[in-house]
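Every protein chain except one is present and positioned as in the full complex.
Naming follows writing order (A and B), and every chain is counted from residue 1.
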Amino acid sequence: MTTAEAPALLEDTKLGPRAGGLYRRQNIFTGLGLGILLGFVGWVLSHQFLQGSNWGTDMVVTVTMVGWVLGFNIGMGSLNAPIRWLLGHDQSYDDELYAAGVEQGKARYWKFCTDHKVVGTQYLVLVMLLFGVGGTLAMMMRTQLITPHSSFLSANTYNAIVSVHGMVMIIATIIMVSGPFANFIMPIMIGAKDMAFPRLNALSFWLIASAIPPMIATFFLGGVDAGWTTYAPLSVQAPAAMDAFSMTMITFVLSVTIAGVNTIVTVFTMRAKGMSLTRLPIFTWGTVVGSALSIYAMPALLLGFTAMITDRVTGTSFYVAAVGGTGWLWENIFWIFGHPEVYIILIPPVAAMLEVASTFARKPIFGYKVIIAGFAAISVLSLMVWAHHMFTTGWAPDLAGPFMLTTELISIPTGIIFLCIIGTLWKGRIWTRLPMYFVYLFLWNFIIGGITGIYLSDVPADQYFHGDMFVTAHFHYTLLGGAMIAATAALCYWFPKITGKMLNERIGKVAFWIIAISIQITYFGQFWEGFQGMPRRVAYYDPIFLRANQMTSVGGYLLMAGWLVFLYAMIHSIRHGKVAPANPWHAKSLEWKVPTPVPLVNFLVDPVVTSDPYGYGEPDPEVAAGQPGIGDPEQELVPTLSSDHPTAGGES
Amino acid sequence: MSVTTTGHEGPQENGRNVEAVAGHHETREQRDFKERFALWLFITGDALFLVMELFFWFYLRALNTNGLWRGVNCSKANACVDGLGNPITHSIPKANPWYSVGIAALVVVAALLIWAVERAARTSEKRSIVSGLAGLSALVLLAAIALQCYQFGKVPFTTIQGTYASTYLFFMGSTLGHLILLGFLAIGFWNRARVGKFDNGQWHHLRLFRIFAVWIALSAVILTAVSSLFA
Partner (left out) sequence: MSSEHESFEQEAKDIEEAVFSGKPFFSRPAGKIFIIWLVMTAVGVLIGIYAPHHLLTTLHSSAGSDVWATMVFFTVLAAPVAALVYGIAFYSLIAWRHRGNQEEPPEDGPPLRGNGPASILWLVTSTVLVVVLLVWGLSVWSAQQVSHPNTLQVNVTGQQWLWTFSYPGTGVESRSLVLPVNRPVEFNVTSVDVTHGFWPAALGVQVDANPNTTTVIRATPNSLGTFTVRCSQLCGLYHSFMYAPGSVVTSTQFSAWLQSEGATPSSADQVARLASS
């Protein structure tokens, strides 16, 4: 294809009928079909040959789940490229264009599609689905707990729901910003055409998608009764559901690690000309930090769950004290993952929220370098605090002091981030559009969540509060009230770029107020329960906790209603909303310089960056130099004939 | 953000950036840098996995719960109990270290062969030399895999006999998994060399292969050393 014949947009390329090869026939239906088939084959074979051993049922479930994950991904086409590599028959350029979604229209969202914008949208839908599942489970829990001795759920079902609610929410919050926005927005923000490894990007999405059915299957395999932290030896004894749970986590770990590597390589090798690291938007730094923490934390979890499977399926004794192991080993390896994990959850949304704060205060980010240093300090310290989850286990009383030290130290860099947020607001011109509402709510919630964390880091106080509802209230304030609200700010902010429609603010603000108020009701109810001494993860409780539980349950129902109104706002806007201009917020980062909808290659003209995206209140250097420049925020990056352009180069 | 729209970067055709239309993309060197960066990140993750495996070994060994690391205090008079409730009346014998040493040695040989493959491609040796060496490395890795599987049958203990046994067998399984991955890569590189993918100075992927193989060899040596010396 010569450039004389080249279409104006790459996505309009006419491909041959054979372009894409096997991809042409692969989609979510072939994925589901082959997944079920291979899972069934695995079930039959393991049933036939392995059932008789001591751990037969666990072996059968494990092999079945491996068959499902492999089959699904083969059916989706995730493994086409490695097989073709092995055979020495690499994909052609037309194959790659097909894989990027050319000629498929909306169908590409149901297929293995390497276009980062498609992957980002797929992640967004998956995240919302996961929150729906986790939220429904939460409603069931709150209904059970509205009376002290409810007959709504049996004890076993309740325990199973608690465990899956926790883990589904953890999965959802880990990917809620690094999935949708690090994929869709970040490459455009740095001036790139896609991620560094587009096929790995699609693989990471479909791996997580394949990990979810085993998690749901746990309800039909006896239920995991050990909480989301699945402490041993209770989890080693759990029904076969625990094997499915472990397979979900192993697949999830692989997905997140791949995504993390992709993100880091993209940011460090694919920035546009002129985008030095000090001109990088802070959101990009946030995704890098989150990814780096993933590369540290995920291997630990992989090891932990692999050893859990060997304990359950082959009789190793890692976590069972009777045969030489110890539950403390599980707790250590779990929290070596688990504490960095909360910063994997928190830092990308906070970084995204900083972009929102800057745009809607019409000011540069306050303390850009301080924030980066803060993120780095939080990351390093987060590797050294894990045993604050184990203060009351008795595993190492002498280490209580050192871990209390490192944990309390982490509040210093966290605090400096707060300074930078309010510094961004200071003397700004606060534009109270919907995304900014969530920034203020974050500030309110995270102060409460963060401070209550400091109480828990004090060992003597933790001896009262560990394992009770105070801990639950603390992490809901930080993860839901903090991280998820920051992610919602990001969603409201980038909604016009991703969907092409403006998010209906009237409905959005109704949702906002319901959510904001119900968060306080729900989680202050839980703090109250915690002060009174109510343990976590109980299906029945002492009637002295009744009032606090009623408060929490009512708050919980309201919170769900608020999120449903928000969902309605999103759907209504996508269907009937105002068409969004390319830069509705008159923001300065690169993603707002491209048209909406975004072309396949993002930039039709390679951008050359001459400053960071926070030049509010500063004269535009382009305009100052007498160039047409970006004085007009509506100007998009569109190609022009070279003869129309003044030839004086404006780059510095 | 200040951005120039005078996109005079890269080849131009009718005012349109050719790259944007034709799609391809960056230079071989740029592509190779990305791939090496990614590989090092994966190796970092794998190295952390190895460190955690060693944590498992040394922590369980130090705790020696119920004396069941290697059960050195188990005797007929003072029987311990295994994972199925059967009595253990003697200490668990140490595994024969020479199997692990042999496997690690084979992996080191494979890594050396892969280094030779890369060197051959860099100096533009004949295709048959490059593919021959790659094929040889694949055979050595297959031998290592076979030996590792054989060792599973030869260790003087089973998973249920305490934590030394469990961790030793886990190390063996982890090595096997990594060897299978490396073996897959070796077969792929042999085949690709055979069809000429590495002719004319296209050696970059072989460097990635070599880096990864050296890492696998190193991790095999570390696991062998720890499991043999700290039984």
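Criterion: a residue touches a chain if its C-beta (ideal position, glycine included) is under 8 Å from a C-beta of that chain, and two chains touch if they have at least 3 such contacts.
What you see is a predicted model, and the numbers here were worked out from it, not measured in a lab.
Visitor: Given the contact rule set out at the top, which of the displayed chains would the hidden chain touch in the full complex?
Guide: When the entire complex is considered, the left-out chain reaches A, B.
Visitor: Could you tell which one of A:F366, A:W563 or A:W592 touches the chain left off the display?
Guide: In the complete complex, the chain left out is touched by residue A:F366.
Visitor: Can you say which of A:L234, A:I517, A:L546 or A:A561 touches the chain missing from this structure?
Guide: A:L234
Visitor: State which residues belonging to chain B touch the missing partner chain.
Guide: Within chain B, the residues that touch the unshown chain are 65-66.
Visitor: Applying the definition given at the start, please give the residues of chain A touching the unseen chain.
Guide: Residues touching the hidden chain, for chain A, are 155-156, 159, 162, 225-227, 231-234, 237, 321-322, 326-328, 361-370, 392-394, 397, 400-401, 404-405, 408-409, 411-412, 415-416, 418-419, 422-423, 425-433, 440, 443-444, 447-448, 451, 454-455, 457-461, 463-464, 466-468, 528, 531-533, 535-542, 585-586, 614-618.
Here is the rule we go by: only the chains that are shown with their structure count from here on.
Visitor: Counting only Cα atoms for the centres, state how far chain A is from chain B in Å.
Guide: 29
Visitor: Name, in rising order, each residue of chain B that touches chain A in their complex.
Guide: Touching chain A from chain B are residues 1-10, 12-25, 30, 33-34, 37-38, 41-42, 44-46, 48-49, 52-53, 55-56, 59-60, 63-69, 71, 81-84, 158-160, 162-163, 165-167, 169-170, 173, 184, 187-188, 191-192, 194-195, 197.
Visitor: Under the definition above, what is the set of chain A residues touching chain B in their complex?
Guide: 1, 3-4, 6-7, 10, 54, 85-88, 93, 96-97, 193, 196-197, 257, 260-262, 264-265, 268-270, 273, 279, 295-296, 298-300, 302-303, 307, 310, 314-318, 320-326, 328-329, 332-333, 336, 588-590, 593, 601, 603-613, 615, 620-622, 627-630, 635, 637-646, 649-651
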